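There's a structure below that I have some questions on.
As you look at this complex, bear in mind that one protein chain is not there, while each of the others sits in place.
Then we have chain A:
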Amino acid sequence: MTFAGWSMILLFVVLIVALAKPAGAWMHALYARETLPLGFVERGFYKLAGIDPKAEQSWVGYAVSLMVFNLGGIALLFAILKLQGVLPMNPQGFGGMETLLAFNTAVSFVTNTNWQNYGGESSLSNLSQMAGLTVQNFLSAAVGIAVAFAFIRGFARKQASGIGNFWVDVTRATLYLLLPISVVLALVYVVMGVPQTFGPSVVATTIEGAKQTIAVGPVASQLAIKMLGTNGGGFFNANSAHPFENPTALNNFLQMLSIFVLGAGLTLTFGKAVGNVRQGWAILAAMLLLFIAGVAVAYGAEAAGNPIHHALGVAGGNMEGKEVRFGIAATALFAVVTTATSCGAVIGMHDSFTAIGGLVPLFNMQLGELVIGGVGSGLYAVLIYCILAVFIAGLMVGRTPEYVGKKIESREMKLAVIAIAIPPLAILGLTAVACITGAGLAGPAAKGAHGFSEILYAFTSGAANNGSAFGGLSGNTPFYNLLLALDMFVGRFGVILPVLAIAGGLAAKRRVPEGAGSFPTTGLLWIGLLAAIIVIVGGLTFLPALALGPIADQAQVAAGTLL
C-alpha cells in the first residue's frame, strides 16, 4: 500500500460526501413532486400514456404497476435481442441471440443486474446496445429510485393510504435525473477518449504487419448511464478494463464517483423527507465505515500480492488481470465500489484477485449491497436493516421499537425478515444445486476451493443484482442461463415486493413524537450498532460458504498448493 494510493481513496470519500448534498437535494425535489423546469416534457409523457400524475397508488397498485412494467420490459428486450439480425443498425451483421441467452440477458438488464453471458463487441448490434440495453440501464435504475421514494413516503407520511405514483416516479427519475447527468458525463467521456460512433470496426495493419480489427461503437453514451445507474453491463467484454471503456485514470475516477453519487445522495433525500437530515447522515456514515473497512482489506491483499508468484522472482502486488494505468490501489477501490453498489462493472478481473482480495467483493454483495448500494436499491436495503437494528435495540431495552417516528410492529418485522432472507436463500440454495449437478459443476474453470468460489460468486452476483463475475465460470449454458435468470428475478422482486408492503403499512400509521424513551438513531452509538448488525447478519449467513471458498483458497495459496 502506498501513501498516494490512500490519498486517492481519501479524496474519493471526501468528494462523495461533498456531492451527496446537492444530489440528495435534487432527488428530494423529484420525490416531493415539486414543479420542475421543462415540466411540459413530463406532462406530455403522462398525457400520451394516459397517466393521471396526481393520482395516488396504494402499495398494491404501485407493486402491480411495477411488475407489469418490468415484465413488459423483459419482453421488449428479449424481442430486440432475438431479432437484432433483421433489425437495422447492425454494421457487423450479427445474428439474433440464442433464446436462453437472450432470456438471461433480458432479465439481467431489467433487474439492474447486467450479468453478461456474452461478449458485447462480438455479439451485439448497435441497436441492441442502444435501444435494448441502454434503455433498461435507465429504466432499471429509475425503478430502483421509485421504490426508494415509495419506501421513504412510508416513513414520511402519516395516516396516508397511498405511497405515491409509480409512473410519475419512474418518469421523473429517468427524464430529470438520469438523462441530463448522463448527457454531461457522456460528453466528458468522449473528451477523455471514449469512442462514440455508429461506424463499423476499424481494420488496422499494425507496425509489425499484423491485421488488427478494432471494435468501436456508441460506447460513451452507454458508459455514462451504466455507471450512474449502477448497472455495470459493459459495451465490451472486458467492461471498464477495456481502454476504450476507460482510457485514463481520471476517467476511471469519474466513473467511480458517478457510481456512488446517487446512492449516497438518496440517504440525505431520506433524511430531508423525514424531517431530520441527520437521520440521512447517520446512514451514510455507517455505510462509509463499512466501505473504508472493505477497501482496506482488499487493497492490502492485492498490494501484498501472491506468494506463489513472488517465489518466481516477480516483485510487488498482484497485477494479473489488472491494467497498468489504474494500478493496484484504484483497482482494489473500484472492486469495492462496484460491489458495494449493484454496479458490477470491473476494471480488473476479480477471479484473478488474491483469495482475500476476491472475498471482499463477494462479501459486499452478500451483505445486500447496502454500502451506498445500487441507486434506490441501496437505500431500501439499508432501511430494512435500520428496521432490524431498532428492533434488536428495542429487545435489549424492552420497549416497542420505533424508527423516524414510526412504530415498528409485527407486520413490519415479518416483512423485513422476508426481505433479508430471500437473497441468501436464492444464493445458497442455487449454489448448492449447482454443486451437486453435472451441469453446475461443468461451469467453473478453476479447480478446488476457487472453483466453488466461482459458482458462489455467480449466484451471489445474480441475486444481489450486481452482475460482476468471477469470469472463469462458463455461464453461457442452458443450466446457468436459466438458474441465473431465476436468481436475478427472485433477488430483485423478492426484496422489492416486501419493501413496498412495508411502505404501505408504515404510511398508514400515525407518527409518534420522539420521546425520552426513543432510541436515538442519529448518534455514534446508532452508527456503530447499524454497521455491526449488518456485518453480523451477513457474517452468520455466509461465513460457512466463505470458509469453503475464498478462505480455504487463501490457506492453499499460502501453503503454495497449486491446482
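Definition applied: contacts are C-beta pairs under 8 Å (C-beta built on N, C-alpha and C of every residue); 3 or more make two chains touch, one makes a residue touch a chain; residues count from 1.
Just so we're on the same page, contacts and distances are computed from a predicted model.
Peer 1: Have a look at "Multiple sugar transport system permease protein", "NADH-quinone oxidoreductase subunit J", "Carbon-monoxide dehydrogenase small subunit" or "Potassium-transporting ATPase KdpC subunit" and point out the UniProt protein name belonging to the hidden chain.
Peer 2: The chain we cannot see is, by its UniProt record, "Potassium-transporting ATPase KdpC subunit".
Peer 1: Can you work out which residue in A:161, A:213 or A:400 touches the chain that's missing from view?
Peer 2: Result: among the candidates, A:213 touches the missing chain.
Peer 1: Tell me which of A:31, A:103 or A:167 is the one touching the absent chain.
Peer 2: Reading the full complex, the residue touching the unseen chain is A:167.
Peer 1: Touching the left-out chain: which of A:18, A:395, A:445 or A:543?
Peer 2: Candidates A:18, A:395, A:445 or A:543; residue touching the omitted chain: A:445.
Peer 1: Mind listing the chain A residues that contact the chain we can't see here?
Peer 2: The list for chain A reads 4-5, 7-8, 11, 45, 48-51, 60-61, 64-65, 68-69, 72-73, 76, 119, 121-122, 130-132, 134-135, 138-139, 167, 170-171, 174-175, 179, 182-183, 186-187, 190-199, 201-208, 210, 212-216, 218, 220-222, 225, 236-238, 241-244, 247-250, 252-253, 305-306, 308-309, 312-327, 330, 346-349, 351-355, 445-446, 448, 450, 470-472, 553, 556-557, 561-563.
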